[in-house]
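Every protein chain of the complex appears in place save one, which is left out.
In this document, chain identifiers A and B correspond to the written order of the chains, with residue numbering beginning at 1 in each.
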Amino acid sequence: MILVVLSAILGLLGLALTGAVFAHNAAGRIAVYGGSLLVCTALLAAGIAALGAEPSRLVLPVGLPWIGAHVRLDSLSGCFLAVIGLGGAGASLYGIGQGRHEHDPQRVLPFYPAFLAGMAMVVIADDAFSFLFAWELMSFASWALVMAHHRAKGTAWAGFVYIVMATFSGLALLLCFGLLAGPAGGYSFDAMRAAPPAAGTEALVFALALLGAGAKAGLVPVHVWLPLAHPAAPSHVSALMSGVMTKVALYGFLRIVFELCGPPVWWFGLVVLVLGGITAVLGVLHALMEKDLKRLLAYSTVENIGIVFLGFGLALAFRANGFAVGAALALTAALFHAVNHAAFKSLLFLGAGAVLTATGERDMDRLGGLIHRMPRTAFLMLVGCIAISALPPLNGFVSEWLTFQAILLRAELPQWGLKLAIPAVGALLALAAALAAACFVRAFGIAFLGRPRSRQAADASEVDGWSFAAMAGFATLCLLGGVLPGVVIDALAPVSQALVGAHMPAQLSVPWLTTVPVEASRSSYNGLLLFGFIALSSLIAVTATHRFASRALRRGPAWDCGFPDASPATQYTATSFSQPLRRVFGTLVLRARETVEMPPPGSVAPARIHRSISDPIWDFLYAPVGRAVAFTAGLLNYLQFLTIRRYLGFVFAALVLLLASLAIWQ
Amino acid sequence: MNGLSFDIAHMLAGMLVLVSFMMLYQVRLYSLLHALALHAFVLSTSVAWQAYSQNAPHLYVTAAIALCFKAIIIPWALRGMVYRLGLHREVETVVGVGMTMLAGMALVALSLEVMLPATSQADPVTREDIALALSVVLIGLLMMVTRRNAVSQVVGFMSLENGIILAAAGAQGMPLVVELSVAFSVLIAFIVIGIVLFRIRERFDTVDDDALDRVRQHPGMFGAEIADERWRRPGKIEAAIASDRRRKPGLVGSGGPHE
Partner (left out) sequence: MIGDFAPADLAIQGGQMTLVLGLSPLLTGLVRKVKARLQRRRGPPLLQPYRDLRRLLSKDAVLAENASWLFRAAPYLIFAVTWVAAALVPTFATGLLFSWSGDLIAITALLGSARFIQALAAMDIGTSFGGLGASREVMIASLAEPAMLMIAFTVALIVGSTQLSTIAAMLSTGDSGLRVSLALALVALVIVSVAENARIPVDNPATHLELTMVHEAMVLEYSARHLAMIEWAAYLKLLLYISLIGCMFFPFGIVDGPASPERYLGAVGLYIAKLASAGVLLAVFETSIAKMRVFRVPNFLGAALMLGLLGVLLLFVSQGM
């Protein structure tokens, strides 16, 4: 099994070379994306097969001479390999169709398979060196892809912030693995599993892993690169970065904290839980304030990662208190949400990419009425928006429902911090879910419904068949995940068994394919039946009205209270739609302010409205660091402009200092 | 002391916390005073129930005092005072109502976290009642801190007293002498506060904290302001001095000359 994966990775690296050579050729593009599609399908199959099987391992002769490269494919790797395969296949299929619109294919085609290869290598790496090498390859390839549209405004800044945060994450993980390896230097994961760290070191390892993996996943406060970098990349790459790379970061967190770190302490769970809740709410509040469609989706990724970390935190807390059943439920809920997010976020990003190529606009205030011009894309985007808003009967609801069940599971925890934090975080999760629904009503309503607000929106055209197929595939997965969640839950059972020592009850044997998280008397949910009931009731409603009541229909101008306005500018814009929410939530959290400048009566100057929003994390954490670095750099800049005599003086002083320290030491 | 009486004691203590939250939520002074009366009414019911279940007849007297003075007489007198002072019926909070309620929640969590482990050896009814009483005290303090108006600070002080009486009644054994002295000290404090409020109002035409703060910093300036305002806008002094903080950008002519 692992040989399949290794040959797949080699195939991807080969495709990267092909892409470098044949970038400007249409055949080259089809070869690269088609090849990636095939390889990713193979990765998906290998991942699913590895879920129930025994771990397979191998030691390769490449890499550091005294370690070699250990690779291992167990159920945790298999789960995330399947996600990589799925996301990669969809993005590649999209790329076959939409890739022809790319202006600089030589900046995208070589790095795209390398990105996929890097991600696949991370999940099968079994020693610290190969893990970090693959992590950095993943970061570098994605950075190159972010910089693909290097002439667009804001891309350079996005690339810069991204590379700084990627370096930070690599450094944190390097220190983390160094601490885990210990003075003996056992870099392979087997050595780390055999020798769990002491209590103080364990806390440090946990903190470093949280920061390092969280920086790649998008956890507050190290999420600032995500809303800059994800929109700047080409759309299918954004789908991969949001849908898949964040999951690979989650894999890193799981591997280190749940496996290599040894038995967890209860406050690990508390920290992760609280950070997850805060991330969820902050992410969705920022998403509500954005009018760039892709930045909105990037902030929504931050929110969903927060929900996943919330589940992880619950799992850690329950496991530390010996409550394995609860830990299994929380962990399965979080993993299910991660898989769901890969599906619907990829769908949404691909749809946003379709809109971008069709209209050339990312700004929602210049879109509108696309449901008439791009009906198939609009329908699939509607499915994605319903799924991400956690509404039944689609898949987003099932994972959120399972997370709520995990929160309600046991109230008799001994630690006071957990007793107070879990209800508060439950409220934050409920708030984030409601705000996410508001966010996607806004996104879909402003971009696709209403009347077109610009010429480009009025002239949009539908996407090609390949892209449509990719989006339709993801949408079908959203529906299947919602009505047959038992399949996914049972597939995830080996993963939770390996990580926390228990798994949820087998779902596919429950009558009517109901989902039962703990036991039938406690709670249950049947997505298939609900979907059937809704379909049946709408059918009854439609046939009854059409049979017994009038079915006549006329078209006329819009009523609009008798004052119809021909200009589409009187519609709500994205900013105006979120104004009530900005006033209620943004005033406190984001320091949202609105000022109106009214000219005195009789003046012909226009009135102006200013709104300002600030990101508190940026202002309090990053801006001071940035300023300190700039200040120090300014001071050190003097070193650039010294005379030759001064430079010679430096060399002389260094020599004297070394000799003096040598003298003192002896 | 199990089953129904356990539940009723808890229910009444919980009602007191609920009414404290209602007081945090009120923005208008008259509704605040109604909430204060309700607060004292719930307190008296709770103390009467404690009297019944503990078989302590002197607590009935406490309940009667609470009902008579704190639920009827004091709110009625405060209402009359508000009317005579002609105070703005809107109470401006320092931070918004939402933040104040969140802070109230955090205080309840804090008092539960402190009290419940500390009293783990005590009688289960008493410990939860004392934890809830501490939350009422803390919420009363929060109200005093987050309101600008001196009258609403008095209301916060009254609700704080109610919390202390709830704790004392639940603790099984509060002698009548103490109750009488507590009641009369409340009364005297009320009279003193009333007199002080009248004096402040006479002297400075306002009982708003920030306006009073300005006087403290610049004793001469306030008089100069009055003179200036009289010069510039005869007849509009009341609007000028009442520190109405409502800023409605874009609306012409609201709130006076501070725009």
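Keep in mind that, in the parts below, contacts are C-beta pairs under 8 Å (C-beta built on N, C-alpha and C of every residue); 3 or more make two chains touch, one makes a residue touch a chain.
None of these values were measured; they are calculated from a predicted model.
The missing chain, though absent from the view, touches A, B when the full complex is examined. When the full complex is taken into account, the listed residue touching the unshown chain is A:A434, out of A:A434, A:L508 or A:V629. Of the listed residues A:A27, A:A194, A:A552 or A:V625, the one in contact with the hidden chain in the full complex is A:A552. Touching the chain that is not shown, out of A:P183, A:G322 or A:P511: A:P511 (per the contact rule at the top).
Touching the chain that is not shown, out of A:L382, A:L480, A:A498 or A:I613: A:L382 (per the contact rule at the top). Contact residues of chain B toward the unshown chain are 3-4, 6-8, 10-11, 13-15, 17-18, 21, 25, 97-98, 101-102, 104-105, 108-109, 112-113, 116, 124, 128, 131. Residues touching the missing chain, restricted to chain A, are 368-369, 371-372, 375, 382, 386, 389-392, 397, 401, 404-405, 407-408, 411-412, 419-420, 422-424, 426-427, 430-431, 433-435, 437-438, 440-442, 444-446, 449-451, 510-512, 514, 516, 520-526, 529-530, 533-535, 537-538, 540-542, 545, 548-561, 564-565, 568, 570-572, 576-581, 583-585 (touch as defined at the top).
As a convention for this text, only the chains that are shown with their structure count from here on.
Annotation: 48 Å between the Cα-based centres of chain A and chain B.
Partner chain A is touched in their complex by these residues of chain B: 96, 98-99, 109, 113, 117, 249-250, 252. Put simply, chain A touches chain B in their complex at residues 416, 420, 584, 587-588, 594-596, 598.
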